[in-house]
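Structure record follows, encoded as structure tokens.
Here the complex is missing a single protein chain, while all its other protein chains stay put.
Now for chain A:
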């Protein structure tokens, strides 16, 4: 995580007013396309207005589209969202396809806020079993035992000594030898 992201507001994936629990509502309420009629850096925006604007408005009837010519200023896309937040992006020297992509983003996101996701999921019920307690995975054997218990005072893991390991290897060899003899006898 970069340092810049530490100062971003953070949280979990969320939907305003439980959007989609009832009915889906496109969160973008209006978009203003600002451009210049003369300058070359607004060329893409002018192309977009000429060829795609009507399609865009027909596809998104819930978004009010305003077109605002401004002499000798670079082009800008400004969106306003249902929760009152704004989304602003400079469309300076962007071509028609780039503008289409940015508008697609604007219509599909919650709001234009920069937001760091702490996790990619969210649940109202983090645990099905309930919160952990010291008794959650307790051995039922302990219910009938009396304390202090010798067994619980022993170390959990004792490494095997070299003698012990040798004895085990010897026993294993004996067992295999006996097994082979039995097979030959048959």
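In this text, contacts are C-beta pairs under 8 Å (C-beta built on N, C-alpha and C of every residue); 3 or more make two chains touch, one makes a residue touch a chain; residues count from 1.
The rule is simple: contacts and distances are computed from a predicted model.
Asker: Which protein name, taken from UniProt, belongs to the chain you can't see among "Large ribosomal subunit protein mL44", "adenine phosphoribosyltransferase", "Trm112p-like protein" or "Transfer RNA methyltransferase 82"?
Answerer: Of the names offered in "Large ribosomal subunit protein mL44", "adenine phosphoribosyltransferase", "Trm112p-like protein" or "Transfer RNA methyltransferase 82", the one UniProt assigns to the missing chain is "Large ribosomal subunit protein mL44".
Asker: With the full complex in mind, choose from A:26, A:53, A:89 or A:105 the residue touching the hidden chain.
Answerer: In the complete complex, the chain left out is touched by residue A:26.
Asker: Can you work out which residue in A:3, A:127 or A:184 touches the chain that's missing from view?
Answerer: A:127
Asker: With the missing chain put back, which residues of chain A would touch it? List them for me.
Answerer: Chain A touches the chain not shown through residues 16-18, 21-23, 25-26, 29-30, 32, 61-64, 66, 68, 81-84, 124-125, 127-128, 131, 133-135.
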